[in-house]
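Removed: one protein chain of the complex. Kept in place: all other protein chains.
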């Protein structure tokens, strides 16, 4: 993975989030406060702008700039949380960026969110999409799966993870205020995490 | 006409206004402020109570008590206006209460409203129902028509007068604020005046 | 319709009980709201009133530097003469009483009747008629009294507090009315508890221009547009009638159901318009002051200040809804 592929990742993520903005906002309206789509859309627009203004030279720098921009421009819970994922990835990503290096950094990013949000698997948050994606990546590395296939598997795991939040009862974030009533709705942050992984799969597929 | 017939008049009017409260309020919502039905319903309930508590000995006293009660309990435009009709009638009604005496007092009542409200025929107010009713009474007296028939004619004239307010453009009261937009709606005060006359016709018919 | 009421019949009474409980500075008796401390000898009493549903007007303006008493009627129904007579006699401190009356047939008639019935108290009356949406002609009941009522009550109340004689207090009230204009815009209708449904139907695409404060439809219905354009429409209507110049007091008033945030959006445009005409907005007020139950919308009221009116506006006031200087 090089810097331009990493930039392409955020551009594609921005496109998908913009396309699905209203869906994310609607998911958030059901069990939160109805701003997740606009929050992320605003944040990723700023990320694109920042990446275009001063194109970073390495994937690590792309991730750090994206993370910092999300923290500085989004607000809400998802700003600091997504920002931390990418900042932590940028901080820990080893060169050259092999699948193994990417997988390791991604896991660091997920751990950072779990720590910051004090969230665990099953709490009905973005962690429920991110953690399975990280696990899929790690397994792919272990089994020597090719990059493209590995990322596809991670994207599928994230999508399934997001689906799996539907029957969960939320224990973190705003949805937790609803208690039982949070059951039956997909977590908006898990849904947007699935979009991030879908975006990665798309740019990796197209780069191949 | 004796005191008890006059009391019966207000009881029947109270019944009709209560029955048509929502219609009067709706008419007032269209070109006014949506309180005419509740205003008159509240006022006539108080009139019934007052008449029951200290039953007056003469029609003149009934009218005066009704008028005073309306002024003291209704508020809005219709309280002072209807109150003045009946107070003025009470003040000027001659004994014995022949049709001619009643007609003369009624005319005095109408003149009182016209003066107080500075309203003339065609301004789209209660005057447009009351004045034709008074004229019908006067004509009936001139032509020696029987009491029952005379009152029926007055009631018909009031109803027609109320209908005739529909195409008018209001020049008095709240409806005047609407200018052209007041056209096409019956004036609520004219509608309630028609009910007063209908009530009188009913009690006279039943007394016969 | 969902409303925080017990019954439609008791809503005025229940709300007055709440006011009395919430504000030890007020005393409520027989449907009149007084200052708890009663009349001050030598001070002109200032009394207003009108239909309920416009809260905080009028009862929320009873207190030091403003009203001595308010007479609330039923919803959108002017009070009855008895209330006004009671209030007038109770607040007279020997210097007479000013009636501040919004120009509606019902208010005018009931206050007139009351003024005739009052005994041993000198009464002066001032009509407020600031709404430029209504043509003052032979073909209307004259302009309505709306937002400027607050200006009149504040400034007349301040002068009364200085022990000015009745004629002067009445004169300044008239002067404020003459120098003030208002215009209102509705995004939605309002719903009275008694009717239980909106007074008029206003589709999602339209707004009513030139509304009053009783849920009456306005003069015209036009397509919805951005806040900036609505503010300009209102200001143009005012400016056409009272050229905006020199020092202005400007109120952007919510109709009851409009969030404060939106009123500030409107205020920014209103202030920019006034500046564009070369006027200075030296005093302002943004909030829900002269309302129409749960209606969404706003009105703008403008008063052309001079030094004396500015001083009286700035004078201390201590009421439930308007308070500064103490």
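When the chains are written out, they are named A, B and C in that same order, and each has its own residue count from 1.
The rule is short, and it goes like this: contacts are C-beta pairs under 8 Å (C-beta built on N, C-alpha and C of every residue); 3 or more make two chains touch, one makes a residue touch a chain.
Computed from a predicted structure; not experimentally measured.
Of the chains on view, those touched by the hidden chain across the whole complex are A, C. Within the set C:105, C:140, C:258 or C:301, the residue that contacts the chain not displayed is C:258.
Contact with the undisplayed chain is limited, among C:170, C:187 or C:309, to C:187. Seen across the whole complex, the unshown chain contacts chain C at 1-7, 11, 14-19, 21-22, 52-53, 55-56, 60, 187-188, 204, 207, 224, 226-228, 230, 252, 256-269, 271-272, 281, 284, 286, 288, 291, 293-294, 296-298, 318, 323-326.
Where chain A meets the missing chain, the touching residues are 25-26, 29-35, 37-39, 42, 71-81, 116-117, 169, 171-174, 176-179, 181.
Convention: only the chains that are shown with their structure count from here on.
Contacts between chains form some other arrangement here, matching none of path, ring, star or all-to-all.
If each chain is reduced to the centroid of its CA atoms, chain A and chain B end up 74 Å from each other.
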